[in-house]
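Below is one structure; the comments refer to it alone.
All protein chains but one are shown in place.
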Amino acid sequence: MDITIFGQQCVNGLVLGSTYGLIAVGYTMVYGIIGMINFAHGEIYMISAYLTAIFLALFTTVGIHSLPVVLLGVLVLTMLFTALYGWSVERIAYRPLRHSNRLAPLISAIGISLILQNYIRISQGARNQGVPPVLEGVFRLPPDSLDHRFVQITYLQSLIVVVALVSMAILTWIIQHTALGRACRATQQDRIMANLLGVNTDRIISTVFVMGAAMAAVAGFLVTLNYGSFDFYIGFLMGIKAFTAAVLGGIGSLPGAMLGGVVLGLAESFFAGFVNSDYKDVFAFSLLILFLIFRPSGFLGVPEVEKV
Amino acid sequence: MTPLLTVHDLTMRFGGVTALQAVAFTVQQASITALIGPNGAGKTTVFNCVTGFYKATTGTICLHDPQTGTGDIDLLEMLGESFRLSDFWRPRTLSRRLFFKLFGGPHRVNRAGVARTFQNIRLFDELTVMENLLVAQQAQVHGGLLAGLLQTAHFRRKEQEAVVRATEWLRFFDLLGEANRLAGTLPYGYQRRLEMARALCTRPRLLCLDEPAAGLNPNETQALSQLILALRDRFGLTVLLIEHDMGLVMDISDHLVVLDHGEVIAQGKPAAIQQDARVLAAYLGTGEP
Partner (left out) sequence: MMGTDWRAAFRVGGVALLLFTPLTGLVLAGYQLEWHWQRPLWLAGGFGLGYGLLRLVWRRWLSGAHAFGQRAAAGSTTDPARHRPLWIGLALGVALLLPFFLDKYGINVATLALIYILLGLGLNIVVGLAGLLDLGFVAFYAVGAYTYAFGYHYFGLSFWLALPLGGLLAACFGMMLGFPVLRLHGDYLAIVTLGFGEIIRLILNNWVSLTGGPNGVSVVFPTFFGLEFNRRAKQGGVPLHEFLGIDYSANQRAVFLYLLLLAVVLVMVYVVVRLKRMPIGRAWEALRENEIACRSLGINHVTVKLSAFGLGALVGGMGGVFFAASQGFVNPTSFTFFESAHILAIVVLGGMGSTTGVVVAALLLTVVPEMLRDFADYRVLFVGVAMVLMMIWRPRGLRQRRRPVFQVEPSPQPAFVNPVKKRLRGPGGGHPPQWGFGGKAPNNPPNNRSDP
């Protein structure tokens, strides 16, 4: 096996995995706090891709061309509006059903995901959309390679890894070291008790949805810039993949989500590179099923002890 | 006196926490045994181990057959033990282990003759009272799928028998008038009784009651103690219960097992326990040494 091909697959896998990890954070946090899968999370990601393209075009129309300003502005706006969508999803599909039977929130979230998909299809059209290329250029490793034996890392790819790491670090800091984070962890441990101690658990749950959506927005922003094209259906596939990442890492665990994302990204990228690229999605889903069967608590999760 | 249940050297660890340490006691046939102890002593953990909801880390839980004196049933094996290397040259053990790994679980413990109720009542709220009791007889009634679809005579007879048995227990617990009500709409005290009736419908040899008097007023508690006594005296049932109401416990128990910090600190007749220094210390705290 050629070492450069191997290296290239590593890079691709890492980049892919970082985005999976960012989205997986949303699943893992929501699961941690209300014990439910947010089925609309993939669509939140899809919304953020559209918002990225729209804000990018908006900045161009307005006439702001300074690249750092544009990128930062688009990222912040996308995160804000996506977070608002995340908040609305919780408000509509989850909060009214907090004391309903177990299936109801799941079904309403599936309803929401159908609504979001078709809302975008109707308002933005069913066709493929795209963004113009930004930040072109590559690093080569080793830099002075003469033949084709080098590993290529685009600027955007390195940006993805860096931004993903930074935002994960910020999120971890928020959860570990702020009052808000403490309230989140308390709610996760015991919602009723946290409520009795004066934590507004409804607000905390909303916050968790908002944070998850914001992280998905970071992923949406990065992936959109990197791949350039998207449609209203991308959320579905990305959603399952990111959920797989969350399960791999151990659902409920924040570092697990990132780890799971990277592992899934690498595994998928190696499978596509060395086995068969047609079946990489099948491979990812099979991995999900196998993990749920043999190690449902993932790499870093703790096995559930049933309360009787 | 013949023992029905022997618990030996029962240890349970959750991660690093040792919840139970070498717990051992026996429950005699047709007796009422109470597990008592301060909060957090591990009573419910013992209960969950005996009824198969927790898999004990080490130890044995054995249900004896008092009729024959042989044929002890190992309740732990039914939860699916992990494989050992030695299994691979003992195909019989291996296949047993594999079977219980695949199809084992608390339900097997119930079928072996141990029924339980729950501290926080667990009824099938959207089913009627009668249906709750019929579900409990599932393991005994199961006719084939086809028989049920075609409503064969055999199926209808089995169904009728189940209804009759359920009716008997409803009558015993004075719930006959509520047979067709949704279980979730029953008042609290009724729900407690229904849960006991439901456990009894599985035809247990050992009935485990987890704080049956919790939330009942003194009158109801009094009636409950009469009911439990009747279960022992009329039907020869063996009862194991956790209870905080000492009045009830001292009134009806034949045998007490006192737990503290996951260990058995005393056991014996109620009168003896009341005098036991360690028990007093556990409940009231030790004085200055």
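For clarity, chains are labelled A and B in written order, and residue numbers in each chain start from 1.
Keep this in mind: a contact is a pair of C-beta atoms (placed from the backbone, for glycine too) under 8 Å apart; a residue touches a chain by one contact, two chains touch by 3 or more.
All figures in this text were calculated on a predicted structure; none of them were measured in a lab.
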item	value
Visible contact partners (per top-of-document touch definition) of the missing chain	A, B
Of A:81, A:150 or A:271, the residue in touch with the unshown chain	A:81
Of A:37, A:76 or A:159, the one touching the omitted chain in the full complex	A:37
Contact set of subunit B toward the excluded chain (per top definition)	51-53, 103, 105-108, 110-111, 115-116, 118, 120-128, 130-132, 134-139, 141-143, 145, 148-149, 151, 159, 163-165, 167-172, 174, 176-177, 179-182, 185, 187-190, 192-193, 198-202, 215-217, 219-220, 222-224, 226-227, 230, 234-236
Where the unshown chain meets subunit A, residue by residue	35-37, 39, 47, 50-51, 53-55, 57-58, 60-61, 81, 84-85, 88, 92-93, 96-97, 100-108, 110-115, 117-125, 129-132, 192, 236-237, 240, 243-244, 278-279, 281-282, 285-286, 288-289, 292-293, 296, 304, 306, 308
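Methods note: only the chains that are shown with their structure count from here on.
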item	value
Whole-Å separation of chain centres (CA-atom averages), subunit A against subunit B	46
